[in-house]
Every structure is written in structure tokens, then in C-alpha cells.
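One chain of protein is taken out of this complex; the other chains stay put.
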Amino acid sequence: MTLLEVNDLHVTYAGDPAVEAVRGVSFTLEEGETLGIVGESGCGKTTLAQAVMGALPDNGEITGGEIIFDGQDITHLSNRQRREIRWERMSMISQSAMNSLDPVYRVKDQIREAIQEHRDVSDAEAYERSRELMELVGLDPDRVEDYPHQLSGGMRQRVIIAMSLALDPDLIIADEPTTALDVIIQEQILYRIKELQRELGNSMVMVTHDISVVAETCDSMVVMYGGELMEAGNVDEIFNNAHHPYTLGLQNAFPSVEGEKRDLTSIPGSPPDLSEPLEGCPFASRCPFAAPECEEKVPVREPVDGHRVRCHEPVPFEQIRDRSGEDETWLSQNKV
Amino acid sequence: MSDQNKTALDSESNVDALDTELSTWRERQADAWRRRLAFLKREPMGLAGILILLAIVLVAIFAPVIAPYEPTETDYGNSLAPPSAEHPLGTDSAGRDIFSQLVFGARPALQIGLLSAISVAFVGMNVGLVAGYYGGYVDDALMRLVDFAYGIPFTPFIIVLVALWEPSKWTIVGAIALLLWRQTARVVRSHVLNLKEKPFVKSARTVGASDRRIIYRHIAPNVLPLVFLYGSFAIAWAILTEAAISYLGFGDPTAVTWGQMLQSAQQSQALARDAWWWFTMPGIAIMLTVISAFLIGRGYEEQLNPELQEP
Partner (left out) sequence: MAITEQSLNWDYDGPIMEVAGLEKHFPQSTGIVHQLIGGDTKHVKAVDGVDMAIESGETMGLVGESGCGKSTLGEVLIGLQEPTGGSIKFLGTELSSMSDAQHKEFRRNVQMIFQDPYESLNPRFSVEQWIREPLEVHDIDNQDERIYEALERAELTPPENYIGEHPHELSGGERQRVSIARALVLEPKFIVADEPVSMLDVSVRASILNLLRKLVDELDMGALYISHDLSLIRQMCDRTSVMYLGKVVERGPTERLIKGPKHPYARALLDAVPVPNPEHNISEPQLEGEPPDPVDLPEGCNFRPRCPFAAEECFEEPGLDAYETADGEHAAACWRVETVDEM
């Protein structure tokens, strides 16, 4: 069953100039599934997550498209209605959240508050629940008595995860949940998140710049660039059979400790200015395969080999795949 | 994009290049100022402050043109005259024109305010920079000095100092400089503690830059906005202090200042004699100047610390 459906979503930040950060992105998320949204800084992935969560900054507004959650259109709900869904049915773990714990309250009080905001439970019940949650995320339950500064960064991030699970939501949106952490702590936390998901059966959206995190934790993925969807599909499919030059560029730029060492490629140039309207492919200016037709509107092609690609295919995909692994391919673009 | 400097001066034909370079430089400077002053657009209170202060500065500069009489010119036949066409704000007990006194009083007020601000900024910034940068014993010693300065009650200290020296505006500036640097020093120091850990300062140390260079070329420019902020508050404090000291009778009796006007009004029991124009007018002048300085400081502060704007 489909839990979340996002159709042709547009999000704009008011200002001078206005910035259209998300430009027509569509995807679906099945119950119990994990979807990775991957892209570099400024690609709109965090805005997308915030729009789904109903937590856009004040100057951000959904300017088109729809978000359907569990059969209900939640695109234009009032703040109050959104608040009811937020935390209770969907919750968010963000990159900066571990610094958002209030330093003057004990952990137990912060978890209790999160619970009592939505549920009519006694202090004692909330306390019991907070200890349970601590255990769930792999922390010593007695640490609910601690203040945030007594916990390490990794522990604080676990507390945030505990809070996001407090009301047993159907959907968890994790926005770069481990970016600030060391690899060993990252592994512990990602593992815990996955285990909990297996136990509790909730769905998850994982927003990250790290394609290896997506590879290890997600079932399907969306690759974003310049506010638009470039390629989407099942993780195995995208990693083994990517079509889009940007996806391939990203994969070839990513180092690995596995297998034989290979040279990495880089993608010269910089992302498009999202305050300007863009007719064609946002990646065209950095794409070594770009052709005149790439200045025209790019349709999302209907599933090719089981996944969606947004590319005119100026040269056959087989060729793109072969040539994108070589650094010269990308550098030649820079010289033009 | 600016050209290479080294070739620019070689031949006559390069005068054009130099010209364009100069004009791009001017544009840059203008841009920088526009950015620096951009806060005024968002801070109408700050803009109001600047306008008031600007008006007072103009009045001070053109005092001889604006004032209808010599401020010290007496006319005993016309003492305590209420406002009229002849004396727009009336006269005092010696028949001196209140309006002219007010206009000339803007001069010492601004002199004292600006000089105090500059000396407070100078002392406070340097103490803060040195204490914060060197840390250790230097920091301890300087910060104890700051604590000591904090421990001294402001007005009594200035009265004692004015009594010891001679009553003049320089004494007041000196006294304020001796005390008010404490806050600037403390704030600058805490910022320096933060700044000196920044990678760009480490980078300067890595290339071998001297302490002096690091302090004045890398750190100081980044605390200047703060110094400016506390300087603008010092203007307000200095003007208030001068008024208070003069009112209490420790001022220079020959000077035409707003504080002296209040003092002589009090001496002559202007209130009991219903000469309201004598004491309200200098009061309003002091208030306006002080408020304008506070408004500028406040508006600037909100720009520096955006968090302050959040409810």
C-alpha cells in the first residue's frame, strides 16, 4: 500500500529574488519501505523533506503539486491540522536536531513533553515510555536523568531518534541524520534505525548527500539536481544500471573501500541559480553529453528498465555509461 | 575584474586602464558602504536616529548662522521673557536668548559625545584585543582591571575627578574614557576568544604572521562593528554625564552647555518662577541627542545579532 505520494511538487522561497528550490518532483513511498533522496548541497532535498513534513521555514511555500499521505491530501492543511499529523503520524530527525535539545531540561522531561503534547498520559506513564524509548535506541535508560550536555553527540542524536519514535509514527523523515558524526557512530545509529524499522514496520525517507548510506539502508531512491528529479527507482537498479549522466557522475566521484582502487572523476562547474526559471535540463551546463535539445523541456521518461530517468538521451545510454567513468570526459566539458 | 597592477603604470595608454581600475575601486567602496548602511532600510528606528543626529550636527556646524543672538549676550531689561517672535524660546533670568544657547550648546555636547566615544572605543578595543589574544596572565591582569573599573560607581567617580582637576569638558571626556571602556573591552575580549580559534587566524599563524599583524589585520576588523556599537552608546552616556555634572554644579560655569542651562535654571528657581521654557528646552535637546545615539546603536545591534529580532 502506498503511504506517501508526492506529485509534481513545487516549493518557492519568497525573497528578493525568490528561489524556486523544488521544481516538480514526484515520487511514491510504500508502507514499510525506505526511500533515499540523494543530491548535493542546494539541490532541494532538504526543502522537499521539510515540505512533506510541513516544516518549511516561514518564507517557504508550496506553490504547486500535491502531497498525499495515507490517502489524505495534506498539501494545504492549516498549521493546526498539520501539527496533529506531525510527530503523531510522521516525525523528523534532522542534522541539526542533536543541538536542538534544550540544555536546561533533563532528557526525560523533553521526551515527556513530546509525548504529552499529543497524548493524554500521566507523568508516570510518560516516564515509563521515555525509559522504554531510550532502551529502544540503545541507550542506558538511566540516562533519561541526564542533561543534554552530559551526552555525546552520538547519544544526543539517539535521544532525538527516541523522541521521533515516541508516538510510533508511520513515517520517519531523516534529514542527514549522521552527517556530523564519525563513521563508527554513524554505523551504530544507522544500524539502530534500520533495526527499529524492521521491528516497528514504519516507513522512512532518508535524505542524504552520501550515496553509500543510501546503498546500505534504502530500498528505492530519488536523485535530485537543481530542484528537479534526475533519476529514480529501485536502489539495486540505480546502482547497477544508472542512465542519467549526473547519477553516473556522482557514482564515479564517490570513493569506496571495497574492491580495487579506481580513479575518481569530478564534475566541473557549479549548480544552477535557482532564482532563475529554467526551461531545459538543469544539469545541461555541466553535462559532457549535452546537446542542443537539452535546452528544451525534459520529460520524465516512462520507466526505462524499471526506473524513471529525466534525460533526452543525447547519446545512447550505453555510451554515457561507458564514457562517464573517465575523468577526461568530464574535464573536456569544462574547456568548452 | 581588476587588471594586473604591475603593468598598469607602464605607458600612457594605460591611463585608461588605471581609470577603469580606480572607478571599479570606487564602485566597490560605494558598494561596501551601501551594504554597511543597508541596515537602515530594514531598521526605521536606526534611520530616525541618524536623521536626528545629522540635524544636530548641522545645527552645531552652522550655529553662528542659525542663532539670532550671541548665546552669552545679556539683556537684563528683557529677563525671563516667555517665547515670542523676538525670542522664539524665550530668555533666561539674565535676558540671554534660550534658542541661541540651545544652538550653541549642541557644539560641546557633540564634542564631548564624539571624543568620549572615540576614546572609549580606542581603549576598550585595544584592551579587549590584547587580553583576548594573549590570554593567560595578560588576560587575568587586564580583566581584573576591568572588574575594578566596574566596581567604581560612575557619577561619584566623575565628580571626584572633576573636583580634582579643573571643571572643563576635557575632564569629563577623560573621566568617561577612564571608566566606560570596561564594557567595550569585555565584549571585544569575548569575541576575540572566539575569533582567535577560527581557522583563518590559525592560517595566519601558520604562514608566520606576527602577533601584531594577526591582532590588527585579522582580528580587529572583525570586532570593529561591535566597537562602533558600544561607541554609539558612549556618545549617549557622555552627553548625559556632562549634563548631570553641570547640573550638579561641577561643570565649567563659563561654558554654554545644555547642562549649564539646566543648572542656572535650577539656581534661579525657574520652576517656581514659571519659566518652563528655560528648563524644558535643554532637557528636550539632551533627550533627543541621547535617544538618537541609542537608536543608532540599537538598530545597528539588531543587524549584528539577528537573534535579537526573534520574539
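When the chains are written out, they are named A and B in that same order, and each has its own residue count from 1.
Rule of thumb we're sticking to: a contact is a pair of C-beta atoms (placed from the backbone, for glycine too) under 8 Å apart; a residue touches a chain by one contact, two chains touch by 3 or more.
This structure is a prediction, so every number in the text was calculated from the model and none was measured.
Trainee: If the hidden chain were put back, which of A:Ala18, A:Ile68, A:Val121 or A:Ile185 would touch it?
Mentor: Considering the complete complex, A:Ile185 is the one touching the chain left out.
Trainee: Please identify which residue in A:Leu35, A:Leu101, A:Ala114 or A:Ile211 touches the non-displayed chain.
Mentor: Checking each option in A:Leu35, A:Leu101, A:Ala114 or A:Ile211, the one touching the absent chain turns out to be A:Ile211.
Trainee: Name every residue on chain B in touch with the hidden partner chain.
Mentor: 1-6, 198-200, 202-210, 213, 218, 221-222
Trainee: In the complete complex, which positions of chain A touch the hidden chain?
Mentor: Within chain A, the residues that touch the unshown chain are 40-41, 138, 152, 154-155, 182-188, 190-191, 194, 209-213, 215-217, 235-236, 239-240, 249-251, 253-258, 261, 264-268, 270, 327.
Keep in mind that, in the parts below, only the chains that are shown with their structure count from here on.
Trainee: From the C-alpha centre of chain A to that of chain B, how far is it in Å?
Mentor: Centres of chain A and chain B (C-alpha means) sit 51 Å apart.
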